[in-house]
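One structure is given here, and the rest of the page talks about it.
Every protein chain but one is kept in place in this view of the complex.
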Amino acid sequence: MAELAADTILRVEGLKKHFPVRRGLLQRVVGSVKAVDDVSFSVQQGRTLGLVGESGCGKTTTGRMILRALDPTAGQVWFRQSDGQVVDMAALRGAEIKQARRDMQMIFQDPYSSLNPRMPVMDLIAEPLRARGWTRPDCESRVAELMDLVGLDARMIRRYPHAFSGGQRQRIGIARALALKPSLIVADEPVSALDVSVQAQILNLLQALQQDLGLTLVFIAHDLSVVRYLCDQVAVMYQGRIVEQGESEALFTAPRHPYTATLLQAAPAPDPHVPWMQDIDETETEAGDTTAPVELVDGTTAAGGCAFVPRCAHATDLCRQQGPILMPGSTRESQVQYGAAHLAACHHQDELQLRGI
Amino acid sequence: MRDPVTNERHGAEPLLEVLDLRVRIERDTGLVHPLNGVSFRIQEGQSVGIVGESGCGKTMASNALLRILPRRAEITHGSMQFRTQAGDRIDLAQLDPMSRRMRQIRGGEISMIFQEPMTAFSPVHTVHDQIAEMIRLHDPGADKEEQHRRVVELLDQVGIPDPEQRAFDYSFQLSGGMRQRAMIAMALASGPRLLIADEPTTALDVTVQARVLKLIERMQRELNLALMLITHDLGVVAHMVSYVYVMYLGRVVEEGPVEAIFDNPKHPYTAALLRSIPNLASKSRRLEPIEGNVPSADRLPTGCPFHTRCTEKVGDICQQRMPARVELSVGHAVSCFRYTEESLDDG
Partner (left out) sequence: MTQATPPRVEPDAGPDLAFASQWRLMWLRFRRHRLAMVAGVVLLVLYFGAVFCEIIAPLGAGQRHRSYVLCPPQEVRLVDAAGDFHFRPFLYGVKQRGNPSDWLREYVVDTSVVYPIHFFTRGPEYEMWGLFATNWHLFGADEGAPLFLFGTDELGRDLFTRILYGSRISLTIGLVGVALTFFIGILLGGVAGYFGGWIDIIVQRGIEIIMAIPQLPLWMALSAALPAHWPPLHVYFGITIILSFMGWTGLARVVRGKFLTMRDEDFVVAARLAGTHELKIIFTHLLPSFLSHVITSATLAVPGMILGETALSFLGIGLQDPVVSWGVLLQKAQNFQAVVMAPWLLLPGLFVVFAVLAFNIVGDGMRDAADPYAN
């Protein structure tokens, strides 16, 4: 298979999603939001990729395009199905998509809105099975098995979602995603909506499931500590693009992009002795937005250059004029020190001395 | 000098002292008890954190203070002694929520920053109008020019760029972080002595959160405000306050100076909570979740509220009796039978 290296299960190539912006009475299209703009990454079998970034940076959109819950504007999503066949999710049609989704599933952020309140747990978890023609008794035993797997009492099979707490609902969502024994799971902020004390339950469950079932996980989050806990690799997104990507440890301890460093600095550790934001000027305001830029049709495009310029303390004229490309460091030292797998989209990645954690 | 770390139980009279506060809500389906005997105190100029998971009654406690409880909710017990600017002590629990006095204190001496600034601002008035209105309410003497000058000054103080212009924006024209800054400016407009911040940054991104929190910290320091910071984020409390109250199911289960709480948590809930959250600074540790779920406030467990999930239960006494508050060291107290002499045979 030319499109995928042997140990790779998913490779996203130049993925884009532009939403039209409509204005006025006639709802004319006046521009587009570049929610995801030229995103590429790959995930190896059995590993966990963390997709982090602040709200509106395009994480959900990326995740949904992988599963083809959204149609990409451009790009490819190469995915190795369990039968060994490599398909481009972005180019599949009807029945083929359904076939591919047997092997890839999604866990949603909101455990309340993602479960139809009008269906008992049995029907919710069995939905992917029913859609593939399983008989009711078969479904029933599989659902009981799945509930057991995610730590729900199978006696609750006839209950409706309103009888479950947030954490339990998320377990239902996980069981449902696992129903067809997928090999890839996209988890979109699966713990953000949960109680603090329950988050660890779900994180540990995901980790255990991943190891026992050999799952590959694309884990979307905005909380870096959760990502560090769970992920092998991390991709940091900013305004619809990946700005830094690498092995989790390397990225957290020696960030190569100023934005990653900012994120790391800003997260308060639950420990009063760890210094936090000591040298940050809080009056410096939220210049620039994290959300994707709107590009108007009438030609007023965002200026070239790096999107992070308004918030970057290291910006130079080069940054303002020319957009950086996501690539490994170019000096020999950085090649040796960071390897070719640690990519950053910053002109000055080789010179900057950024603090990690 | 006041000691910012210990809660100074024996020192000067506190600015606010809440004792055994209980709130009950009537619902169609029955009674709910969101607060079951909450006590805390705040000294002048002190920053105090109230932490706990969703539904433990944090918002209820601050709303009870300001007497803005929901319909069909009533304070059934307890007192809330507040020392006013003039120096007299009044029990907020005894005031009529609609009275002039209460309205003067609410949004005057005590002001509040809400989680969702969108709901705190009216969409049909400019930010300027609303802040000026606060100034006018609490300083009727100020004329239009004086009001304008103070609005711009406040906006400048909270780090809004180009305040002369931004002042005439509507709240929905501001970004999330800006809106929260404007909210802070509004809260400071009346010259409060106690600032309640109810999850002020939960809706914000980390980088914005960091700056807004730093701003609150600076304002608190510069204006010598007492701060009551409500949050579920242990990271935020760790860096923002000097004294922490940990709440669970409408009760304070542990309180103490921030270092004591984080370095040496005594209550099984506090300890378990700290073990269950990932820490960016340390990867190796495995998370130990707290099993089970937070019971709902309409079906409270008997005895210690945490006994349904506690792994360090002393015995049957935990589910039968409510542990009393025990002070372990200066300012560090817990409510847990592991630290009392009491046993089931007593009494």
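Points worth noting:
Order as written gives the chain letters A and B; numbering starts at 1 within each chain.
The definition used in the following text is that a residue touches a chain if its C-beta (ideal position, glycine included) is under 8 Å from a C-beta of that chain, and two chains touch if they have at least 3 such contacts.
For clarity, every value in this text was computed on a predicted model and none was experimentally measured.
Set against the missing chain, the residues B:Asn279, B:Asn293 or B:Ser335 yield one that touches it, B:Asn293. Residue in contact with the omitted chain (choice from A:Thr62, A:Gln168 or A:Gln349): A:Gln168. Considering the full assembly, A:Asp212 is the residue among A:Asp71, A:Asp212, A:Asp317 or A:Glu333 that touches the omitted chain. Among A:Met106, A:Val191, A:Met277 or A:Ala307, the one in contact with the hidden chain is A:Met106. Within the whole complex, the absent chain has one touching residue among A:Leu4, A:Val30 or A:Ala69, and that is A:Ala69.
Contact between chain A and the absent chain runs through residues 64, 67, 69, 98, 101-102, 105-106, 108, 110, 113-120, 127-128, 130-132, 148-153, 155-156, 158-160, 162-163, 167-168, 171, 173, 176, 179, 201, 204-205, 207-208, 211-212.
The rule we apply is simple: only the chains that are shown with their structure count from here on.
Residues 53-54, 159-161, 175, 177-178, 181, 205-215, 218, 232-236, 238-239, 258-259, 262-263, 272-274, 276-281, 283, 286-291, 293-294 of chain B are the ones that touch chain A when the two sit in their complex. Partner chain B is touched in their complex by these residues of chain A: 54-55, 165, 167-168, 195-201, 203-204, 222-226, 228-229, 249, 252, 262-274, 276-277, 280, 282-286, 289-290, 311, 357.
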